[in-house]
Every structure is written in C-alpha cells, then in structure tokens.
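In what follows, a structure is listed as structure tokens, so that the remarks can point back to it.
Our next item is chain A:
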Amino acid sequence: MEPDIFILLLAIPLVSGALLTVLGEREWAPNLNIIASGGTFLASVLLTADIVAHGPRFALGEQFFIDSMNVFFVTLTAFVGMTTSIFSGPYMKNEREHGRLSAPRLRLYKSMFQMFMFTMLVALTTNNMGILWVAMEAATLTTVLLVSLYRTPASLEAAWKYFILCGVGIAQALFGTILLYFAAERVLGETGNALLWTHLVDVKSQLEPHIMALSFIFLLVGYGTKVGLAPLHNWLPDAHAEGPTPVSAVLSGLLLNVALYAILRCKVLADGAVSPDFAGNLMMGFGLLTLLMAAFFLGRQKDIKRMFAYSSIEHMGLITFAFGMGGAVANYAGFLHMTMHSLTKSAIFFAVGHATQKTGTQLIADIRGLIHINPLIGWSLMLGTLAILGMPPFGVFASEFMILTHAMKHYPWTTPILLTALGVAFAQIFGKVQPMVFGETHAKPLPHAPAITPVFLHLALVLMIGLYIPPYLTRWFHEAARMLG
Partner candidate 1 sequence: MSTIPLSAQLINLCASVILLLAFAMLAQRRVMQLINLFALQGLVLCLSTLVVAVTTKQHHLYWSAGLTLLLKALLLPWILHRLVRKLYVKWDIESLVNVPTTMLVGVVLVMIAFNVAQPISLLSQTISRGTLGIALAVVMLAFLMMITRTKAIPQVVGFLAMENGLFLAATSATYGMPMVVELGIALDVLVGVIILGVFFFQIRDQFDSLDIRNMERLKDN
Partner candidate 2 sequence: MSISGLLGQLFAIVLALVLAPLLTGWVNQCRAWLQSRSAPPLLQPYYMLHKLFRKDVVLAHNASSVFRTAPFVIFGCMLLACAIIPSLSTDLPFAPAADTLALVGVFGLARIFISLAAMDIGTAFGSLGGRREMLIGFLAEPALLMVIFTLAMISQSTSVATIVETLAHREVVIYPSLAFAGIAFTFVSLAENARVPVDNPATHLELTMIHEAMILEYSGRHLALIEWAASLKLYAYSCLGLALFFPWGIAAGDSILGLAGAIPLLLMKLAIGGALLALIETVNAKMRIFRAPEFLGTAFMLAVLGLLVRLLLETRV
C-alpha cells in the first residue's frame, strides 16, 4: 500500500487539470485529457479491488473514507469520465472547426472537466460532511463555467440560472450541515470529529431528533436542487440544453448521482435519529412529484437535449422514490438504476451530440433520418432510447421492474402514479425519437468521424447487466444496499 492508490485517484485529475490550464490548447491536449481520465479510471478500479479484498478504509487521517457504497460510485464516475473524454475529443474538434469554440475555450473546457472530476471524487470519498458540501459547491462552480462555454446569450442565461438556483440550494444544504454539526456536537463534543460521517453513524441514534429532522429537510432540499428534484429542477433542462454535449453527459451521468449520493449519506443519519419513515417518506414524496412532473413536461420539449434532460429528472425522481421506500430490495434496485441511468443517459447524450453536430440543430423537428446520414449514430440513438425507456433486455428494465414490483407490494397506492408517469414518458420520447432516426434528410458528413465506441461500450454494459449481472456486482450492490439499512 506504499504508493497510495487513493491519493493517486485524487491527484490525477487535479494535476492534469492544472497541467491543461498551464500548457494550454495543444495538439495532444485531448489525448492528455483521455490519458488522465483513463488513469483515474484505472486508479478507481485498483481501489475497488483493494476495498473488495480488504474492506472499508480511511485515507488522510479520517478525512476520507472509502466503503463499498462510495467505491461503487467512484468507479462509475471514473468510467463515465473516461468515456466522456474519449467522446469529447472528436466532438470538440468538430465544434472548433464550426467556429463555435476557440482554443482558449477548449483549454478552459479541458481543465474544468478535470477539476470537475476532482470535485466529484472528493465529494464521493470524503468522510467529512462539511467537505462534502464544499466539494459540491466547487462542482457547481466548475460546471457553471462549462455550461456557459459557448458564451451565447442562451448559454449565459442557462449558466446564470444554474448558478443562482444551485447557489440557493447549496446554501440550504449548508444550513442543514450546520444543524447536523449542531446535533452531532451535543453528542460527540467539540473534538473536530463531529462532522465525520463514520463517527456520526456510530452515534446516530443519540442525535437529537428535532434538529436532525430539520437538518434533513434542509439537506434534502439543498442537495435535491442539484439532483433536479421538483420544484427546484428549473436549472437542469437549461444547463443540459445550452452547455456542450459532453458536459450534458457528465451532468446527467455524474453530478446528479453524486448529489443523490450526498442525500443518501444524510438519510442514513436521519433514519437513525428520527423515526425511520421520516426521511423515506419525504424522499418518496419528492421522488413521485418529480417523476410525474418530468413525465408530463417531456412532451412539451422541442429541443432534443432538453427532452433528455427532463428524462434525467424523471429517472432521478424514480431513483429517489426507490431509496425512499428503503429496504434491501428497493435500495438494490436504486443502485442498479443509478448505474444503468448513468451509463445509458451518457450514451444517449454522446449519440445526441453527434446527431446535433451532423444536422447542425438541436430542434427535434429539424433532426430527421439519422439512420441515412450515419447508421451507427442512428442506431445508437435508437438503442439508447429504447434502453432508457426500460425496454427489455436492457438493464434499465431490470431495475425499473424491481422498483415497480417492490412499490406494488409495499406501497400499492403509488402503482398507478408510477405506471402513468412511465407510460407517458415512454410514449412521448419514443414518439419523438422515432422520426428523428427513421425519416428523410439532406445533411452532409462531418470532417471528423464521430467517436462512437463510448456509446456502444455503455450500451453493451447496460445490455449485459440486463441479461446477466456478474456476481461480484450483485455482491457489491447488496453490500451498498445493506449499508443504507
């Protein structure tokens, strides 16, 4: 354990981010970006192997803590980060040749991308609830710059909305964190350990329930803003639609997950302190509301990226609902669905990115006949859409099925709501994607061939998990689900 693999995990994005800033946009910069992301992924895999073999561990004193729950997110984050960097290579070259982005912007993009990965990884691995907040806020700041990368009025507006809404949300989360510290300090004393999650978990039943209840509400609303829970989801479609597509992919695939992860950590504490139903019911309520709202807003979208952003909101609602139900099965399904959504949605955004570059528009009505322009892109969009809609044999089907059956069994009254929302979403998305893929078109080919590998890599994984979940993955999910209680 001499060269600490964990330090490496955090150091690679940080150092490469700094390097990319200093060195500027060079011929090999995209490759450096890919190599750094690949290195991060490699480190995360090694770390996972270490955790699986030796169990949870601390790092840097007690400030960082890696257990089977967050190591799963770490791997997922590093993986999507890597594929996104592969995807963004040719994508950004095309953008540059279209004159939409200049060299300094590309430098900003790459360095901020790595910084974003760094903040995500810190947020996931930190043991300190305060640092978790700091990392989430830092993630907001880096992504604000990424969303406004095009500097068009629309992208500035989206970034401003994003900053203000998430700023407000994150302030609520800070208040929740303060209350949490307040509750913890009464039990743990002023030892400086009172914000360390591992210490909090040990004493969670002694935490003052009133304070914890209020604290959880603030934390849920605060981090929930970043998850995209209704009614504070407004920033999400704008940020997804106006930012560059790789950014949309990481926002949907990673940021939302990490924010939800923060809520889950808090839920464990709230469950211990307040009555076990309290946090769960709140999450179920928010989840259902979000799911329903997103499903009905989906149909009104004219912009393809906005539509898939709403789809992300919908899935986040579903996952929040699943974790709200709690219990081994629902938690398992929640984790599975998070993974599936992350992989599928980023694959879809990759495909959408290529499709919009091909056709030069993001308007659904103007994108037609992708299958004729480039069969690979057409098929990948179609398959991705089918996967995200929960068609068997894709993995999303498995997780959605588990969530649904669990809900039917324990909360039968939610079944009609869930089915309506999923049905409406299915009809809307499928109805819109179908003509985009199979239709008549007159578009010209692009100078740089699209990087289609990441799309199929993701979809293949989703397909594989739908058909067969490897035993170590099951064990892993079970372990994580058990930790949630």
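Observations on the model:
In the analysis below, contacts are C-beta pairs under 8 Å (C-beta built on N, C-alpha and C of every residue); 3 or more make two chains touch, one makes a residue touch a chain; residues count from 1.
Criterion applied: all candidates are chains of the complex that A comes from, given by their letters.
The model shown is predicted, which means the values in this text are computed figures rather than measured ones.
Among the chains 1 or 2 offered as candidates, the one in contact with chain A in this complex is candidate 1. In the complex of the two chains, the chain A residues touching candidate 1 come out as 63, 128, 130-131, 133-134, 137-138, 141, 144-145, 148, 151-154, 156-161, 163-164, 167-168, 171, 174-175, 177-179, 181-182, 185-186, 190, 192, 194-195, 208, 210-211, 214, 237-238, 241-242, 297, 300-302, 306.
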